[in-house]
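Only one protein chain is missing from this complex, and each of the others stays in its spot.
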Amino acid sequence: MQTRPPLGELGLNSGKKTRLRRILFRHGLKNGTAIFLPYDQGLEHGPRDFFANPQASDPAYIVRLAVTGGFNGIAVQIGLAEKFYWDYAGEVPLILKLNGKTDIPSDAEALSPVHASVEDAVRLGADAVGYTLYVGSPAQERDFAQYRQIRADAHRLGMPLIVWAYPRGAAIEAKGGKDSFYAVDYAARVASELGADVVKVNFPHPEKTSDVKSAYRAEFSPAQAIDGVVRSANRTLVLVSGGEKAGDDAMLTKARLAIEAGGLGLIYGRNVWQRGYDESLRFVDALKEILAQHPSE
Amino acid sequence: MQTRPPLGELGLNSGKKTRLRRILFRHGLKNGTAIFLPYDQGLEHGPRDFFANPQASDPAYIVRLAVTGGFNGIAVQIGLAEKFYWDYAGEVPLILKLNGKTDIPSDAEALSPVHASVEDAVRLGADAVGYTLYVGSPAQERDFAQYRQIRADAHRLGMPLIVWAYPRGAAIEAKGGKDSFYAVDYAARVASELGADVVKVNFPHPEKTSDVKSAYRAEFSPAQAIDGVVRSANRTLVLVSGGEKAGDDAMLTKARLAIEAGGLGLIYGRNVWQRGYDESLRFVDALKEILAQHPSE
Amino acid sequence: MQTRPPLGELGLNSGKKTRLRRILFRHGLKNGTAIFLPYDQGLEHGPRDFFANPQASDPAYIVRLAVTGGFNGIAVQIGLAEKFYWDYAGEVPLILKLNGKTDIPSDAEALSPVHASVEDAVRLGADAVGYTLYVGSPAQERDFAQYRQIRADAHRLGMPLIVWAYPRGAAIEAKGGKDSFYAVDYAARVASELGADVVKVNFPHPEKTSDVKSAYRAEFSPAQAIDGVVRSANRTLVLVSGGEKAGDDAMLTKARLAIEAGGLGLIYGRNVWQRGYDESLRFVDALKEILAQHPSE
Amino acid sequence: MQTRPPLGELGLNSGKKTRLRRILFRHGLKNGTAIFLPYDQGLEHGPRDFFANPQASDPAYIVRLAVTGGFNGIAVQIGLAEKFYWDYAGEVPLILKLNGKTDIPSDAEALSPVHASVEDAVRLGADAVGYTLYVGSPAQERDFAQYRQIRADAHRLGMPLIVWAYPRGAAIEAKGGKDSFYAVDYAARVASELGADVVKVNFPHPEKTSDVKSAYRAEFSPAQAIDGVVRSANRTLVLVSGGEKAGDDAMLTKARLAIEAGGLGLIYGRNVWQRGYDESLRFVDALKEILAQHPSE
Partner (left out) sequence: MQTRPPLGELGLNSGKKTRLRRILFRHGLKNGTAIFLPYDQGLEHGPRDFFANPQASDPAYIVRLAVTGGFNGIAVQIGLAEKFYWDYAGEVPLILKLNGKTDIPSDAEALSPVHASVEDAVRLGADAVGYTLYVGSPAQERDFAQYRQIRADAHRLGMPLIVWAYPRGAAIEAKGGKDSFYAVDYAARVASELGADVVKVNFPHPEKTSDVKSAYRAEFSPAQAIDGVVRSANRTLVLVSGGEKAGDDAMLTKARLAIEAGGLGLIYGRNVWQRGYDESLRFVDALKEILAQHPSE
């Protein structure tokens, strides 16, 4: 177990620090932790994700939920940001997701193409940008090239950069899959080495040991694994994502372990909005209880 | 059944709103609905589409038809726009189609290359631009890259962006084909997520259920399907395209269902001009009767 | 049989109209028709094309032939333009061919790379630029991308754009080959849709019906075929190319049919200079007799 | 055995000479030799490299080690440079590594994509930039293209350019592998021909003679091999890298031979920090003893 690094030690320039401080200390629990609402599944998976709760198909419903639920931010693509954020501008921080893709073609050489710019984020009043990096994809050359431009623009404009660091593609499938401790640990480190301010990772599965690098074939508890991931990210703040909807207990445990390991917080989407409005808010309250116990200094 | 979203709620900037208002309230029925005449088949399929009515090979004939028929706009490529629109400039809105391709090479990795710019559209006095996005194509990376530039230019110049959102390529063929409710619904959502102002879709076929994602294997009526598509597009206005020439009754039904579901209107080409001049005008009148019953507020 | 469209109806800007008028009414027969001398075979096929008449290997010989023969223009690549045109500058219009390739690698995914710019053409005093578009090639994406830049530059600088519209590549071979009426008709239309001012096509072979689209499997005479092609090109002026050397009677017939169909004129190379100087001039005179009978109004 | 070329003969511009002089004569032994600490393994191999000494996972630990150990520089990626160097700025020279990759995808067509710029290096106060060139990779075309930009920027901004010249990819595997004298000798020469100021090479293995070019199948001692490599690099200064952790004696011998051959110095990472702090410092002292015996004039 380790301490979450304070904002003042991250080497941030003035704009990034201003915006991160706004996200972490003026919204949500205002205690230096974070819970974000991601809403890019309509692009990533299609409208089928909304069948469990048809109201969730309406972006206005989701923005309202983010405001009412006291989230630290909502992450959407450019189209929804332009059409829906204006009505709630400033009530909840906007994280503009700059790249994304459909899940129709194969993921063997996964790459998430950019379709918006950091300038778009500035224009819309966003407080951060999001970028999906498919760590280990055979397309990493093109991925790094487009990432490089985003990183440079985010630095220039003082915009915090949140990297969705996802192991993906044929090569990692052959080395134990995208969820192993090895894969997630490596992904967190890559985000840190390449200059992410915040990294979003899936919770590691240390029990997935077949085909992973030998160092990761030892026995690690989930707590040890997430602790290692946060350590690998060093001064890049760590968010744990929810992934597909699962049982609430499992989700709360994941949240608790991540926060105890020094993580910044959570970014849960389908686990939040694939249920009724009130039930969503109750679940968010339970998550915030965990965050409340681990304020930043 | 849902309401068509009003222009004032779409988050449009001043230029886009000005031009869309002109298209929807100063042309056609002037009631907030739209019927467009697309004429890019000479590029997309070749002159064979004109054999049914050889006069239709002449762009001057088509522009005259658009003016006389009281269309809300005519969509053509840069070459025809430059050579034929000057003579009717301002009589019917011009939608400059910015990309297109021949149907000679394989569609397995379909991509529609750009050959004109938003600046060209401004110069020619166009009121909107059109872009074909092949949703789910293995070439989506390059597709999104060129789309991104168009979207940014359209925003900068206040030019409404109409996206031809067409599922296409080997991957969607393996997942139920390009016409399924699943495919069309996803395509509409992608256009919305990526910032289209208007989306053109084919009418969904909910009965095509083999190989589609499980959520779409239930029984949906055509009305339910088009309603879902319009919902997925949320604040992106929906146009239903005609496709190949079919029976008038089928086309009128498609039109009625689309409008009742909250769609913006129709974009019918071959179904209009693959018949004699007067017959074309009579068919357009029948379509406009449907539109007249569903004005925007 | 149709009328050749007058310059005033083509939607040309001032620079394009000035230069086209110069080519068509100040050179050659000065009657609105055109006969051009293409000389890019040294690049496209190599010096072997000059073995039939070794003098033709010398570009100075060819430029002299173009001047003496009263051509409306000579089409060459940048290298020959820079080394040989200065000595005859202004005596015969220069058409700078902007792209080209060797015939050594396979044509399955044919693309003709650009190696000169419209600015080069302006600097050299050219009156038009030429671009080879391989219609239907699997490389059409890259082809359209480089074409787009040329088209935009030609518009900006008022330079007429002549498109060599050649069906080419594995896909068209599988659909009846590059010479069919279907292929040539489609190619002419593509040039028009994409903004060519003039299009150069091979004479269509309506008798090649196997594997072509069904609409083209009917019986068409050569006259009907070339008439269809000119119609498909609409306000893009049509040049018929000579291709490999053939019998004079066949070449004269081709020329006559093209002109009667409303074509602008001819662009014959090997058929002209793969014989002695005087014989070349006599053949050109015979071609001009045909052109003289079909002046533009 | 040859003499290390003096700074004044390398054809350096003023900025490069200033920074190289600072690195070589104001830090480390201040005698014109160099020992660098590379720390990009978290990106290149993942956190597994830190399992031998978990403290080494923390970049702050490593920077402290570089300062205390009296290194001539520390080489890190942009992310760690931004987050950790500020606290030690100026205490040890920073070498910003501009490209890098994970080792998850195949190395058959190895390329190390760029993710930071020479401008980033200037902004952070770095005294040199690093670039990995995969000599002989089938991707050499794209490699040279990105290298070219870096070289030009480094020249323009007076920033010394250190090239990690690594034979890599399927082609060199088929020609004796990446460690042969042939491969390393060629790599050193390529860096020199392409304008590197300093080149980092692996120690050559002259005993690997199968499949190498015939000239290299003779018997060469390690001393002869490293001497040849330094000669091939001519006025590009040579650093020998440590590679995977090996026995101290072997590492010291490698160091001695390299320095005696006229090399500039060493760049040892895992051999330094994959052990406890004090032991690291003791090993560095042993290396520096060798360097002390071969000062530049």
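Going in written order, the chains are labelled A, B, C and D, and every chain counts its residues from 1.
In this text, a residue touches a chain if its C-beta (ideal position, glycine included) is under 8 Å from a C-beta of that chain, and two chains touch if they have at least 3 such contacts.
Because the structure is a prediction, the values reported are computed rather than measured.
Enquirer: Please work out which displayed chains the absent chain touches and list them by label.
Expert: The chain that is not shown is in contact with C, D.
Enquirer: Of D:59, D:93, D:136 or D:222, which sits in contact with the chain we cannot see?
Expert: Of all options in D:59, D:93, D:136 or D:222, contact with the hidden chain holds for D:136.
Enquirer: Among the options C:71, C:84 or C:283, which residue touches the chain absent from this view?
Expert: If we include the chain that is not displayed, C:84 is the one touching it.
Enquirer: I'm checking contacts with the chain that's been left out. Which of C:11, C:28, C:59 or C:228 qualifies?
Expert: The single option touching the absent chain is C:59.
Enquirer: Could I get the residues of chain C that touch the absent chain, sorted low to high?
Expert: Residues of chain C in touch with the missing chain: 40, 42-43, 46-48, 51, 57-59, 77-80, 82-86, 100-102, 104-106, 111, 113-117, 120, 142.
Enquirer: Tell me, which residues in chain D touch the chain that this view leaves out?
Expert: Answer for chain D: residues 10-11, 135-138, 140-141, 143-145, 147-148, 151-152, 167, 169, 171-172, 175, 182, 185-186, 189-196, 213, 215-216, 228, 231-232, 234-236 touch the chain left out.
In the analysis below, only the chains that are shown with their structure count from here on.
Enquirer: Within the chain touch network, how many edges lie on the shortest path between chain A and chain C?
Expert: Contact-graph shortest path, chain A to chain C, evaluates to 2.
Enquirer: Any chance you could name the chains that touch chain A and chain B both?
Expert: Looking at chain B and chain A together, no chain touches each of them.
Enquirer: To lay chain B over its twin chain C by CA atoms, how big a turn is needed, in degrees to the nearest 5?
Expert: 70
Enquirer: Over half shared or under half: which fits the residue numbers at the contact of copies chain A and chain D, same or different?
Expert: Different-residue interface.
Enquirer: Just the number, please: Cα centre separation of chain C and chain D in whole Å.
Expert: Measuring from centre to centre gives 57 Å for this pair.
Enquirer: Could you put a whole-Å number on the gap between the CA centroids of chain A and chain D?
Expert: Centre-to-centre distance between chain A and chain D: 35 Å.
Enquirer: Of all residues in chain C, which are in touch with two or more distinct other chains?
Expert: Counting only residues that touch two or more other chains, chain C contributes none.
Enquirer: Take each protein chain as a node, join two nodes whenever their chains touch, and name the resulting shape: line, ring, star, complete or other.
Expert: Its topology is that of a line.
Enquirer: Using the touch rule from the top of the page, what pairs of chains touch, sorted by label?
Expert: A-B, A-D, B-C
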